[in-house]
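Every protein chain except one is present and positioned as in the full complex.
Order as written gives the chain letters A and B; numbering starts at 1 within each chain.
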Amino acid sequence: MLGGSVDPAVLERVRGWRPYVEAKLGFRNHWYPAVFARELAENAPVEVMLLGERILLNRLDGVVYGIRNRCLHRGVRFSQRLECYKKGTITCWYHAFTYDWKDGTLVDIITNPNSALIGARKIQTYSVREAKGLIFVFVGDIDPPDLSADVPPGFLDEGMAINGKRRMVKSNWRLGVENGFDASHIFIHKHSKLVVRNDIALPLGFAPISAGDNTREVLGEPGPKGLYDLLGEKSIPVFEGAIGGEPVIEGNFGAKKVADNISIWLPGVLKVDPWPQEGMNQFEWYIPIDATTHCYLQTLGRMTASEEEAASFRREVDEKWVDLALDGFNDDDVWAREATEEFYGDDRGWIEERLFETDMAIVEWRKLASRHNRGIQRPEHL
Amino acid sequence: MLGGSVDPAVLERVRGWRPYVEAKLGFRNHWYPAVFARELAENAPVEVMLLGERILLNRLDGVVYGIRNRCLHRGVRFSQRLECYKKGTITCWYHAFTYDWKDGTLVDIITNPNSALIGARKIQTYSVREAKGLIFVFVGDIDPPDLSADVPPGFLDEGMAINGKRRMVKSNWRLGVENGFDASHIFIHKHSKLVVRNDIALPLGFAPISAGDNTREVLGEPGPKGLYDLLGEKSIPVFEGAIGGEPVIEGNFGAKKVADNISIWLPGVLKVDPWPQEGMNQFEWYIPIDATTHCYLQTLGRMTASEEEAASFRREVDEKWVDLALDGFNDDDVWAREATEEFYGDDRGWIEERLFETDMAIVEWRKLASRHNRGIQRPEHL
Partner (left out) sequence: MLGGSVDPAVLERVRGWRPYVEAKLGFRNHWYPAVFARELAENAPVEVMLLGERILLNRLDGVVYGIRNRCLHRGVRFSQRLECYKKGTITCWYHAFTYDWKDGTLVDIITNPNSALIGARKIQTYSVREAKGLIFVFVGDIDPPDLSADVPPGFLDEGMAINGKRRMVKSNWRLGVENGFDASHIFIHKHSKLVVRNDIALPLGFAPISAGDNTREVLGEPGPKGLYDLLGEKSIPVFEGAIGGEPVIEGNFGAKKVADNISIWLPGVLKVDPWPQEGMNQFEWYIPIDATTHCYLQTLGRMTASEEEAASFRREVDEKWVDLALDGFNDDDVWAREATEEFYGDDRGWIEERLFETDMAIVEWRKLASRHNRGIQRPEHL
């Protein structure tokens, strides 16, 4: 069982962002990056799970297609024993139901070529886009909007070179988003090797100056829709940590100023600008896999003037920044999200948590996501 | 927990074979082979589970008895620490409740010989029959019919020598039956070593000539009740596999014709005649253990004229046919059933499957089993 049902007693008591609490398996009818393009070789299908749905991706003549990884007939997964007898098709290993990768048509049944089902049934297909070295999949049942509606501003810009890594994290996807967009969580990074080695100015936290107005929504149609955290301008960074007025710990007084703009976008993507230093951005996704797992897909981007410069940047990411930033800084975040899963795992955390001032940006995100998502993934979709 | 409860939302929507869908733990009031006779030595109790019930079998002076493996008093299993202080009895290791193997009477309590319970309580016993080297146990609460009512025709015939093996498979028992009785599933055996080495004619599948009338029921009282698949005569075997008219794969054009008659019998036994070659039969059981496990008990039979010939045949099974047929061919079936479990495991497969023409024999089996079983095993029986 992939989970996904939500405690009704919690839903009754949740205030202000009920759709968000219902979306344990994510928001439906959005684009999600599934894998890096380099992970998909020609005609070598790869199974992924997104929002609890098993999807089989395959690259044919360079183009990537996606189908539900479950035969219509008896529900087995094609990927349990991949069989392909004709280019452009996939044949189920059990009774030889054969489907077309492009539109999902049941084009033949080898074991019974007279079957009335041939040509009359289709398996579910998924819209796929390849961009910036990532394979994006649309999970849902409406006509997909343009990919640009579901990625942060700047990500698809010409000249923006992108590279990164992905890994599975044992927490619900929302604990990923909220960890990333959380201004105060930087307390866990105080001893990060990135902060020390890259000479970054990193406070211990932020003291908001006023109670409200610390975020700015972006809601243009068709998207992207998201939220900027304005704490950078509307709070006092806390470098001198104290308990009862007595100094006990300090932030890092580095020379490099970073993270001026932090924003979160539907269906769950963070942009940090600049990061991990001037001229670079971090774009990262928290992709629902099942109720207790998300894929943490981290990318770094830099504007480049030529493909040569872009290739050089992508190498730099592999050789330097994965270790220093994507692991060296964000490993702490992965650890923290998994540590939070116990409290929210049975849904009670949503009503038992006690938020404080700097969490108001997270609250705004929950409300925006509740109002502007394109649908909720439910167990019956699986 | 042994499972066994069925999703009520599925039951409401299932058409035509609801009792079958309810029978996740099997059909009650039938005979099931539990172990091979050779597995039960004199006075060496063996625990088995059948339909979720823990049963303790023991051979005393050659005769096999069965009792519930759970003390009446505090519910512990005798087999956790077997204690016997007097022939014909078993004593619970915890408080020394002592039962008679033959009728289950609580004949004594060593720790309190004055107890009013002595002679006034019985533990559940099971009817047991030994035949053809197998130990059959009747799981239910009615007077058992003759064993012959629950085994395929021919199995108990004088001169029929039987031998085989058994193993546990991680799928519901019905996925075992339906895999075995499924005419098109032979597609998975196309590279089987039995087919190649024994020179068997094995098509890829079958194209039925007409939509109905492809099975023949046998419903005589008291049994056995079952169904013959007539596809052999009423379909065209598919040896030339094609996709869109283009040849892509071939069946095995062997010299040996086998499997003329395939039949399925309550409570879930397959007979294939002849198999794996002329003069031999395969009889195989898919025995419910718990909701997600069945015991796959495979036997081969041949008519013999003397005990010497029978013994020779049984050796031949051990030395040749287990490797070549029972493993060499059927290992693929075991793999396929376990691959199917995910889809049917939460019961939704029964309403989401999309059957095709050659599955009509399976549908007939479901209907026959729904009408003619002697009862449904439910969680409250455990």
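We adopt the following convention: a residue touches a chain if its C-beta (ideal position, glycine included) is under 8 Å from a C-beta of that chain, and two chains touch if they have at least 3 such contacts.
Source: prediction; values computed, not measured.
K.L.:
Which of B:H95, B:R167 or B:R354 sits in contact with the chain that's absent?
P.N.:
Residue touching the chain left out of view: B:H95.
K.L.:
Please pick, from B:L117, B:I142 or B:A311, the residue that touches the omitted chain in the full complex.
P.N.:
Here the residue in touch with the unshown chain is B:L117.
K.L.:
Can you list, in ascending order, the chain A residues touching the missing chain?
P.N.:
182, 184-188, 204-208, 238, 241-244, 246, 248-249, 336, 339-340, 342-344, 346, 349, 352-358
K.L.:
Using the touch rule from the top, list residues of chain B that touch the missing partner.
P.N.:
Within chain B, the residues touching the omitted chain are 1, 70, 72-77, 80-81, 85-86, 89, 91, 93-96, 98, 107-117, 121.
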